[in-house]
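Of the protein chains in this complex, all but one are displayed in their positions.
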Amino acid sequence: MEEVSSNVVHATLPRKQASLSGYINGFILSIIFTVWAYVATTHHTWTHNKLIAALLVLASAQFLVQVFFFLHIGHETKPRWKLLLLVMMVIFVLILVLGSIWIMNNLNYRMTPDQMNTYMLKQDGGI
Amino acid sequence: MLGLFAGFLGRLTLDQLPHNPVTAGAAASMVLIVIAGIIAMTYFKKWRWLWDEWLTTTNHKRIGVMYIIVALVMLLRGLADALMMRAQQATAASPSHGLMSPEMFQQVFSAHGTIMIFFVGMGLMFGIINLVLPQGLGARDVAFPFLNATSFWLFTAGMLLINMSLVIGEFSAAGWLAYPPLSELKYSPGVGVDYWIWSLQIAGIGSLLSGINFMTTILKMRAPGMSMMKIPMFAWNVFGSMVLVAFAFPILTVTLTLLYLDRAFGMHFFTAGGGGNAMMYVNLIWAWGHPEVYILVLPAFGVFSEIVPTFSRKRLFGYTSMVYATWGIVFLSFIVWLHHFFTMGAGADVNAFFGIMTMAIAIPTGVKIFNWLFTMYQGQIRFTSPMVWFLGFVFLFTIGGVTGVLMAVPAIDYQVHNSLFLVAHFHNMIISGVVFGFFAGLTYWFPKIFGFRLNERIGKYAAYCWIGGFALAFFPLYILGLMGATRRLDHYDASLGWQPLFIVAGIGAMIIALGVGLQILQLIVSIFQRNNNRDLTGDPWNARTLEWATSSPPPEYNFATIPLVTERDAFWVAKQKGTKTIPSHDYHPIQVAKNTSSGIFIGVASFIAAFGFVWHIWWLVLLALAGALATIFYQTLREDEAGERTIPAAEIAATEAAFRKQKEAA
Partner (left out) sequence: MSDIATNNATVLAEQQTNDGKTLFGFWAYIMTDCLLFASLFATYAVLHGNTAGGESGRDLFSLPYILVETFALLTSSFTCGLAMLAANRHAKRQTALWLGITFALGLVFLVMELTEFGRLAREGNGWQRSGFLSSYFTLVGTHGLHITIGLVWMAALASRVWLKGFTRATLRRLSMFSLFWHFLDIVWIFIFTIVYMLGAA
């Protein structure tokens, strides 16, 4: 029958994918990651740089948890367009955010007088 | 006089109507044309027709036509600005000050750039995508027809707002990108920059919605059997472009908002004090701005990918490599944006990274150019007007591209940044890329949409004028740039010896204007000659893709039966085998989206809200936003009931039978 497109989606709502256990797992894991991040910050468990890294890892982990358990990405049938779009989004977000930080930081210490002094002194092997 | 209502109307007062004769004249002619249009419509009793057939349509073909009409009207305005700038620079060798004041000149070049990029470039592009994309995929319409109409009306609302700035208030004098601190309240206290912000903001949201719409159309509405590697190359390019739209336009939305927040609410994102950082604006706006130029040019590449095979009577060379090249361009276009501000002061490591990435992006572009040339090689070339546009493009675009690679070297860019060399480069890319691509596409698909061919001879003459005129108008600018001429100069010292080059450039601009005149003539003549040039077969060029299988113009539903596709260039294959692309039996009733007035109401509400934002009339903003929200809510209610209308099978059978008879008689 010609009208049936090859892209028919067999489950319009995430019937097969969604289950109570999925949501509960996601919820509990999210709580764990949130509390961990909170305690690490308020109790100064790690040094500054390690804390930053840890917080970002915890945030990314919680992101993945919620994307998998709450948004059901990873459960879809092929072709996995939603996943592709998600991956593209993550890539472009990282480019924009990290790129902007890199560029602006670079510009800031070169283009701001007092910071320029600090930078130049460092270059001379000073501070 | 309006003191009583001072708070009521924000900063709007009667003395915001234009003072100087040129602006007042332009504004008055614009208003008069609109009034004349209204009188004509009333006299010929065409309001009902306009409302039912055009203003409330959700059909992609009609929406495409409307986009193109708006874009072409704005092209005339942008060209007028260009001619004014050329005239000014050709006559402003000191001690002369040319024809206009510096303030006027600043508004003219700001308007020129803004109009050309946002309303001509984006408009032509969305227009042609609307016209062609669904049919090429074997689909009946885009994924979200109502959203499509809304996008068009948002685009038009933005266009109306920028034209409104001519009638009341002023336009921005801060260039087409409005860098702070100049665009901040302190240095641009008037409404100009706010008009700029809001017309772009609304049009930008329209574009973003279209990006989502077309992406979904390509992924979800292909004919059965049409896997991604069988879609027309135009569709691949549109897909890449729409991915860029989806991921780049939100950056513009945010940046415009932040600038507005600085201006209207005293925030400190980009201000010179209070912890603002004006360089961050430049960073953000170009993070959007670079993808934007690829958004514009990729569909033009797609148009050429359709035209060259047809007129070489040979399939596109290297389809797979074209796909990879397209995605290479999409990805790379997101990591080159700093090349627009090499001179802002970043270090060598930052500049070098972006310089190398910029050079890299020339590679996939080169792949495309070679593939087109290889397609032509040993083909049976037909020298039609679309091919004339293509050949002009190949020659000119390559030159422009090479100047781009030149400027990708930061050390060289330090010499030519913001000079006329840069101006020549980007006009080179946009005119020979986007504009020629569009004109080629318009000439190519015109018979499909309107049912008759355009006059080929006049079309070729117009193309020659554009190609020669472009060279005359912009090659002198390359030379001037290398000689040290800065951009946006309203006058210069006569001893520099630049005037002769500016005069040549002015002549070139006039030849382009002649080309435009010929195009208008072409349209008029073609309309008069339409009965002799009717396209009766639906396939006037002996082309390759599915859109040519329908009648010209196609029926509302495009395909009576959705074709089953087994390979690329399905229509061509069917023609060679002597089979029918669209089966001519077993017609079922077809559902099409109903007309709706919600699109135009949302456009109107957005226009009013934006006007309120510009003039700080807050109650108007709230009212208009509430109106837009209510319209959306009403539309969703309506969709529940019956958002679609059915075309009965009998009517379809009759339409198709008529087309078959017409084809046999031809």
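Think of it as A and B in the order they're written, each chain with its own count starting at 1.
The definition used in the following text is that contacts are C-beta pairs under 8 Å (C-beta built on N, C-alpha and C of every residue); 3 or more make two chains touch, one makes a residue touch a chain.
Everything numeric in this text was worked out from a predicted model, so none of it was measured.
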Exercise for the section: Give the labels of the shown chains that the missing chain contacts, considering the complete complex. Expected result: A, B
Fill in the blank from the handout: The one of B:221, B:346 or B:387 in touch with the missing chain is B:221
Practice task
Can you work out which residue in B:167, B:182 or B:212 touches the chain that's missing from view?
Solution key: B:212
Problem - subunit B residues touching the omitted chain (full complex) - result: 143-144, 208, 211-213, 215-216, 219-221, 246-251, 253-255, 257-258, 261-262, 265-269, 271, 273-277, 280, 284, 287, 588, 591, 633, 636, 639-640
Fill in the blank from the handout: Where subunit A meets the left-out chain, the residues are 1, 3-5, 7-10, 12-15, 18-20, 23-24, 26-27, 30-31, 34, 37-38, 41-42, 48, 51-52, 55-56, 58-59, 62-63, 66-67, 70-71, 81-82, 85-86, 88-89, 92-93, 96-97, 100-101, 104
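What we mean here is this: only the chains that are shown with their structure count from here on.
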Practice task
Under the touch definition given earlier, write down the residues of subunit B that touch subunit A in their complex.
Solution key: 219-225, 243, 247, 251, 277, 279-280, 283-284, 287, 334-335, 338, 344-347, 349-350, 561-564, 583, 588
Practice task
Could you please specify the touching residues of subunit A with respect to subunit B in the complex?
Solution key: 2-7, 81, 88-89, 92, 95-96, 99-100, 102-104, 106-108, 110-111
